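Of the protein chains in this complex, all but one are displayed in their positions.
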């Protein structure tokens, strides 16, 4: 295993992560829906935006910390939910959680984690010796009893917000998986948050259902059973964004699911200005999809995002060097972001204003 | 022959179909006019359009069936006319007809079929055990008597509409055929619809004439000799589209003949919004050219098409696995379309509205 | 030498012509100024324009002939002036002239021909057995006496118009020639139109001077010494085009010298709509640069050109098969143009109207 600290950027970490993995798992992680047009668009869209930095503004080391819906993070770079971390590292989400906690940012625990949320939370708190910021990602299940049980568990484990993925009325079509015959987790791995709590470790594990029946009434129902902040992840149409604000959600994650659901939807950074306009400052907007550089973070924040999330880079870091790899991913991106902010003449996130970005479709 | 069910998308079926064929026939099928700029544009134009799906709309399994000018189909995906199916499969159009009938959609029988329309219709009906939806594609011949005889035969065989190809005042120039010296059907194959009925199987087969003399007055003449719905296939100029509506045609197939006639005409999906505006809902518009993905179907319908047609994919399916190959093409595309519709938050074709598509030149 | 009739388009003739030539001469012909950006733009710009053909207009075989400033041609495709035909064929401009005359179109004889204009004219007339349409291309020389002598010779030889190249205040920089050390014509070849007539065949050959001193006053001077129609070749700036019309020139050749003079000037087809608007129908506009397909001719004429010229394709034809090669180039392009005109629903050059073309910057 190479010393991840020799890897100078996220592209190199991705290359090392790919090299360390079974190609079938590489395809599962790197792959996306159908022709993967959206997945590629996420990565190329940032480079088309241009920065117009300010100069000679004086000031010193930038302040990067942020508070999002009551959860503090040392930087506006979160870990978006991704499934099945044990596919790429024996410690799975435990390693991820330790690295994220040590980097003092927010981990959005995936419902499809291969470690139960309680264990993830314990590992995160052990890493900091105290508080760790965790949110929980949820696919609302048609079985509302099961859904409520999951919400209760996540809340009890210390998760501070719910991120409800709403772009999945059906499972996405990663055709690489079909070609590879990759349909099930290998023996010994399971979605531990779906294990029936009455059965213990040998208990039945429920399948995650992605149902077209889920509707705005389910969001209302969820609002009624929890006092945690609720963010919706995956809305893309401006009408839906407006509906979310009207319906009282607490935040949005502007995400196209890494291009893994409907192919040919726009990159998220391309949609951001319009979503920001639709929200008009009433709730915070997070963005994920293609964030690989400090300048990407600068652009997203300048255009109105409160923070960004990263998905695949965390898995590549985990694949190439476990907890240390994830930590290196986060610290590299923090260093790049701080550097870019300084080169933009900024010392605070408030200095990132829309006039710094050119080429955004506003 | 590979099991076509292992092929996960139309691109893979095309690859398998090409591998199974004499390269001269591959060139005949894949080739197009001159530099093939339009043929490529058809395939790339869809990917430049972006989808903005709706979320959280509830609902269940989508309804895909459609009725077009009185002909029912289980989905808005038809089979466009293509010539010479016996070049790629010994059963030729019989195999195609059985697969299309089993998939319960409409086959537009080509005038240049290598099986007579009566036999095609019989095979289709045998496959369903009852009704099969067939339309007949027609090049109006300067010999109007011959033309009328063809119309009578198609009508008697059960064809429910006439699709008049109007973009062929001259034969297209596929330069691959010239390089290959491919000018005639091999021995034993013929355009059976052009065989003189007075002579039986050994009878003279007339050449299909593509004449610049054909004009709007011929359409008027055709209107006078048949009560079948008449669709014009190949109009591209908005003035011509308006003329068609004024002249009382029953429908349009927006098609550039797969790029096989005049090179450098636009892709059809690029023209669709303007044609829809010119037609203003008075007649249904079908579209073919480059439809390879379920999302392509979603885009065409969202922009105002009533259905789409596929051409070359049918031949690749036929080449790689005969009737089963054609069936797989249709079922793959149905599955993709249904999946894309669901991911767009739709359960009915009426849910496909123009606001779902971005990047169309309207 | 391959039978040129097996070559199906101008791209194949170019490939055959290149294969038949010394690479140094290929570089001389194919090369252009500096980075050759304009030369490539000429060839790619046509493909970006789209055609919207008309259908069902009836009619028969198109009429292609045209009369330009009193000179008749059987089609609106002329031969633009190119230098040094003996570099690629022992008969040089004699072979070209015979082929062009046989094709019944206009040859613009280059001042830098390697055969004297009198001999070229004689060969052309011999090929038709009567009249042949020839124009003469002229670089106005600071030595006005020499210039006048040339004009007299061209007129006496039967040239019917003068095409004054005005884009050459200095020689263009073909860096391929510099790398190859190609600076002079090989022994035995010379610009025969510049041979001092008082010395006979062994006489001194003057160098063609490209001088920045040439100005509008020289055009006025030329107007005073000849009654032939005067066309200016090489104006690109709309202000200059307006000045030309004001100054009473008889026609324009919209040309960027095949990209051989100033690099990064626009393709000519891209400039055509603006030049047409500036001229407002007062004089005919010819266009050369990148015409390789019948659809290119259609586009240029639809946008307002009266005819097009071809340059390099003539040399490739000459290189691969001498007179027969040039003839094949002209007949292929005629056939393609006629075919494209038919597919556009046209039977006359007047049917080529601007609405047939989309994507032109008007």
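In this document, chain identifiers A, B and C correspond to the written order of the chains, with residue numbering beginning at 1 in each.
The rule we apply is simple: contacts are C-beta pairs under 8 Å (C-beta built on N, C-alpha and C of every residue); 3 or more make two chains touch, one makes a residue touch a chain.
Keep in mind it's a predicted model, so treat the numbers as computed, not measured.
Although one chain is not drawn, the whole complex shows that of C:262, C:298, C:324 or C:341 it is C:262 that touches it.
From the options A:155, A:180 or A:347, the residue with contact to the chain not on display is A:347. Contact residues of chain C toward the unshown chain are 34-35, 37, 166-167, 169-170, 172-173, 175, 178-179, 212-219, 232, 234-240, 243, 261-266.
Listed by residue number, the positions of chain A touching the unshown chain are 8-9, 46-47, 49-61, 293, 295, 299, 336, 339-340, 342-345, 347, 355-356, 358.
As a convention for this text, only the chains that are shown with their structure count from here on.
Interface chain B/chain C: under half of the residue numbers present appear on both copies, so the contact uses mostly different residues. Copies chain A and chain C of the same sequence differ by a rotation of 180 degrees once their CA atoms are superposed, given in steps of 5. Between the CA-based centres of chain B and chain C the separation comes to 43 Å, rounded to the whole angstrom. Taking the mean of the C-alpha atoms as each chain's centre, chain A and chain C sit 61 Å apart.
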